[in-house]
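A single protein chain has been omitted; all remaining protein chains appear in their positions.
Residue numbering begins at 1 within each chain, and the chains themselves are lettered A, B, C, D and E in the order written.
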Amino acid sequence: MPDELTHFNAQGQAHMVDVGDKASTKRVAIACGSIRMQATTLEKILQGNHKKGDVLGIARIAGIMASKRTADLIPLCHPLALTHVDVALTPQTDPPSIDCTVTAETHGQTGVEMEALTAVQITLLTIYDMCKAVDKGMIMENIHLLHKSGGKSGNWSSIK
Amino acid sequence: MPDELTHFNAQGQAHMVDVGDKASTKRVAIACGSIRMQATTLEKILQGNHKKGDVLGIARIAGIMASKRTADLIPLCHPLALTHVDVALTPQTDPPSIDCTVTAETHGQTGVEMEALTAVQITLLTIYDMCKAVDKGMIMENIHLLHKSGGKSGNWSSIK
Amino acid sequence: MPDELTHFNAQGQAHMVDVGDKASTKRVAIACGSIRMQATTLEKILQGNHKKGDVLGIARIAGIMASKRTADLIPLCHPLALTHVDVALTPQTDPPSIDCTVTAETHGQTGVEMEALTAVQITLLTIYDMCKAVDKGMIMENIHLLHKSGGKSGNWSSIK
Amino acid sequence: MPDELTHFNAQGQAHMVDVGDKASTKRVAIACGSIRMQATTLEKILQGNHKKGDVLGIARIAGIMASKRTADLIPLCHPLALTHVDVALTPQTDPPSIDCTVTAETHGQTGVEMEALTAVQITLLTIYDMCKAVDKGMIMENIHLLHKSGGKSGNWSSIK
Amino acid sequence: MPDELTHFNAQGQAHMVDVGDKASTKRVAIACGSIRMQATTLEKILQGNHKKGDVLGIARIAGIMASKRTADLIPLCHPLALTHVDVALTPQTDPPSIDCTVTAETHGQTGVEMEALTAVQITLLTIYDMCKAVDKGMIMENIHLLHKSGGKSGNWSSIK
Partner (left out) sequence: MPDELTHFNAQGQAHMVDVGDKASTKRVAIACGSIRMQATTLEKILQGNHKKGDVLGIARIAGIMASKRTADLIPLCHPLALTHVDVALTPQTDPPSIDCTVTAETHGQTGVEMEALTAVQITLLTIYDMCKAVDKGMIMENIHLLHKSGGKSGNWSSIK
């Protein structure tokens, strides 16, 4: 890993890092996070998958759409064309929560870690939005990168 | 609190809830969250406030700008005109982390909880982006609503 | 109705019409349209509502989100804060098609016809996108305003 | 053509389809549609091309700009860099209407059908917006893909 | 005028200034600027108004649309709903140039100076874009606020 924050030039001023000479390679990033809630809230969400409103389906769409907006939201992030995004949502009962895992891929000169993390954040936020009328105390937590591959720095995993 | 998820109509289909008959009142929401990191990463950020790149200043701007994009990102969120947004960032040394607290305000028919939470998320993500070259294992956590006031449901605090 | 196209000034140059002196009133617009398809495509969509991918649920979300982007897309359209959007989708078997009806509302100085029509268009386009792998020949048709109320020009209906 | 809706994974959950292994080829799509109106409305538009406001010129620009926003509007659409967009508008007198034909091109891993169709939709909507003060009953119709080429599925035409 | 830069709080940190207690009044701002070019470039533009491509018509639309995006572009700018935007373009022959004057209006708690200036900038940039194939040396200059009215600070003019 580099010793310095690369988003600043020699004068300490922010710039969009020059990636023009980096090789185009396949890039994959997997990120995850959770939203904790009351047991009754989780119950309402799970019912929704069957016969009422589909909270998880809508949150998944919001996450996918947000991944495409990443470079609009994160100031020094390079624009790139995602080739694949998948948002998996898994309910957990102890404690009551929804786990979110996002896989993002492209073929390009920069990684897709930010796209995967942005999708996780907006997916969880959308779950919050749709349930906040019944449970304002939900907590989003443990949002982090699980794995990345591709590029000069190669593979990285949060689990060694 | 209502008993049901209000973002769905009687047929269980998502809609943007009708707020046309709600009173326009002053709305305030305060949300918070943290990003945990290695001690050496925190050190680099804190140096940056003085003579190198200003990670926290850039993250603050990203959070404020994102709060204005909330209705673009969260599918069923009503568009509204924020009258005030403040992003406070506080370094913590044990464990090494940055705490983020956002205050959002408007005068209108819907609350600004989502605007405050979106600003927290994008502020933390921007810190991640700017430091990921040296620390990919940073974790965003404990993102939640602290307080809201205004509107029919009145005051709410996460601390009872 | 006026005799002239109001989006041009006396010199014939486009401008965003001055609505500053118009009264703020409740505005409602209802627009509709259809997408015609093969019978087997409709069948796949209807199965999706139950156990496979939810085409209609996703199209509904896309339509609601697009209604919030109307002023970004239509050059001379005034920005406004929608207070309610509802997208209703009804399958028809003869001919095989999906009907879309959108209700949009606000309280303001301009109407919401464009917001309702934009939601219809993007809802239908999203159905097209999700089914085009099996049916590229789908046709979007009969997209028009059904009804509007509010404002100086008062009520209008396509059915006299 | 595939037998299934490809925008869903094996669990029936929406994802952005993985196109990372598809070949980059030249992609062309041509889409069309019409807006029907009163004879006096058409007359006003045609006068505008000469000495008053230029409805068709503005609608053409709106369509081109919208084609660049396609991936922002259509949830599971891949972002791509268009290399060419052309919007042709042809007045018809019987019945009074404007025909719109859009050609979109890129060199990439996914097709540009959605970009061409989105441009048609927003071009027609902009004509509606600019003329609605004199003719709210205009109808958009017959919006469909005419032709596509490039990619694994090769050529397709609506006219066999 | 205040003595300090108001976009920073007492700690010198950027925030979106609280305008929640300001009165809603009618706000008008007029801004202007020019783009200087070769005489042959101006000639091509002026021909375009008659029989070839309409550079000025397209630039005017780009300026109006950009004014609606101001709060997306300028970090600490409050979102607001414009009620009127007019872009006037006047060719000058000595030196060869196009003058641009934009009037923006709203009724609200903050001024519309930034909206008027953003429209001027993007209008001029669009002229540059459309003519750069024949004249890369065009210069944009003298972009400033001419006049504003409304709000606590009242009237201001660049000409005393």
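Everything below uses one rule, namely that contacts are C-beta pairs under 8 Å (C-beta built on N, C-alpha and C of every residue); 3 or more make two chains touch, one makes a residue touch a chain.
Bear in mind that the values here come from a model prediction, so they are computed numbers and not experimental data.
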item: Chains in view that touch the one left out, judged over the entire complex; value: A, B, D, E
item: Sole residue of D:Leu5, D:Ile35 or D:Ile61 that reaches the chain not shown, by the stated touch rule; value: D:Ile61
item: Residues of subunit A (touch criterion as defined above) contacting the omitted chain; value: 9, 13-20, 71-72, 75-76, 78-81, 108-109
item: Where the missing chain touches subunit D, by residue; value: 26, 57, 60-61, 64-65, 67-69, 81-88, 105-107
item: Residues from subunit B at the interface with the omitted partner, ascending; value: 54, 57-58, 61-62, 65
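In the analysis below, only the chains that are shown with their structure count from here on.
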item: Rounded Å distance between subunit B and subunit D, as computed from the means of their C-alpha atoms; value: 37
item: Distance from subunit E to subunit D - Cα centre to Cα centre, in angstrom; value: 31
item: Mean-CA-position distance for subunit B and subunit A (Å); value: 16
item: Multi-chain contact sites of subunit D, meaning residues that touch two or more partners; value: 13-14, 54, 58, 61-62, 65, 72, 75-76
item: Chain-level touch network, classified as line, ring, star, complete or other; value: other
